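Working notes, beginning with the structure itself.
Here the complex is missing one protein chain, while the rest keep their positions.
Now for chain A:
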Amino acid sequence: MEDQLYTTTTQCQTWSFGPSTLSTLRATTNAAGVRSIKRGWKRARVEASAANTPLATTPIPSTASNTPTPAPDPASIPDPETLTPSEELTLVNYYMLRLMAMSDIFSFPSSVKATACVFLSRFHLHHSVHSYHPKHLLTTILFLATKTENNYLSTAEFCKRIPKLTPEAVLKYEFKVAGGIGWDFEIRHPLRGADGGIMELLTALGSNSADPGLQVLKEKLGQNQSRRVTDAAGRMKGYLTKEALVSDVYYHYTPPQIFLGALWLADKELAEAYIEWRFGENSLMGRPLKKKKKEKKGKEKNVEDEAAAAEASKPPALAPKLIPVVAACAEMMLKAQEYEKISVDVLKRIDKKLHRCQNPQKFLGAGSPIGIGNDAPAKKAAEEAPPPEKKRKTEEDLFGGALR
């Protein structure tokens, strides 16, 4: 039943993909972003050549006043180098780590943090960083996540904790973000299931049940079983609030699979023993403790009495199927650690490329910035306060200002 329920969620219906679909999706989004950069540059080039008539004063600073040093012919400046899909992903994941740090400033519960990360990831699945630089969206996303996770605090309160942040800046792109994630605010995290699984383990280990599977489990865990479980649980939580979010597992696996994958990384032996106990040959299939099923195919398994079950009617154990899935999930999660190791130089290079892409006016002397967040001076009655702050942000701090 629970599994069937999961299949009705937006997470399953619109946000789960096969690996190739996901990369195709990212490539398509990247292509669209690149197109918009090309369009912007083309526009800028047209404007620049129009402005380059002798009488016009070229907006290029200092050099431009006289004929001896004419502004370079806009046509001769090549289109900027655009980001590849994997560079986009690198950038998004870097900002996801920033987002986590930001969430920690507020000590938000892990559900808020995790939801914010999923929002960011989903948003950029369909919106290229070429058009939407993640640095402009972080606070908006985090604030939206506090609301959807029922952890609301006012923008005034929110802004107090982050220097130079204004409510206007937080809310400016709220509709864009909300629409960009398809208004799907409900995110199914593995966190709650993980808590339940650990509780179940601890309860079972403390009981004197005659369940043979449990005996095997106890044997495998050796001494200090409870201690071992709680230690693993701590590490597991770490994986669930970091690696699980930075990697793509949310798109490929169900929440319980992710929970087991994280447990696997935390203590492989324990995870295997647990799965064996719950879904292996001797499993009582949730008989002693009524328990959520762990996996899609959970329905097939019926609760049978030991005697009867020993005979042919016993459904095939799920563990042999489940273990490879969990292992693959764990492996995918582990890949996320590469993103933490990416050097600042690499990130700077990507951001510099992006900066050039988004600001044809700085290189062609005409045109306007591309993408959100860069439009401060151009659009709307840009009055007193906002622009200076914005400029500071984009120019001084390559990565969007000091947040801590």
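The working rule: a residue touches a chain if its C-beta (ideal position, glycine included) is under 8 Å from a C-beta of that chain, and two chains touch if they have at least 3 such contacts; residues count from 1.
One rule holds for everything that comes next: contacts and distances are computed from a predicted model.
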Per UniProt, the name of the complex member that is left out, chosen from "Dynactin subunit 4", "TFIIH complex serine/threonine-protein kinase subunit kin28", "Small ribosomal subunit protein mS33" or "AP-4 complex subunit epsilon": "TFIIH complex serine/threonine-protein kinase subunit kin28"
Among A:D184, A:D231 or A:E331, residue touching the chain not depicted: A:D184
Residue among A:T82, A:S131, A:Q225 or A:S247 touching the omitted chain: A:S131
Residue among A:K160, A:R192, A:K335 or A:R349 touching the omitted chain: A:R192
Which of A:L25, A:I77, A:L205 or A:A328 contacts the chain that the document leaves out: A:L25
Contact set of chain A toward the excluded chain (per top definition): 1, 4-5, 8-10, 14, 20-21, 24-25, 27-29, 31-33, 35-36, 38-39, 42-43, 111, 126-128, 130-131, 143-144, 147-148, 150-156, 167, 170-171, 174-176, 178-186, 192, 195
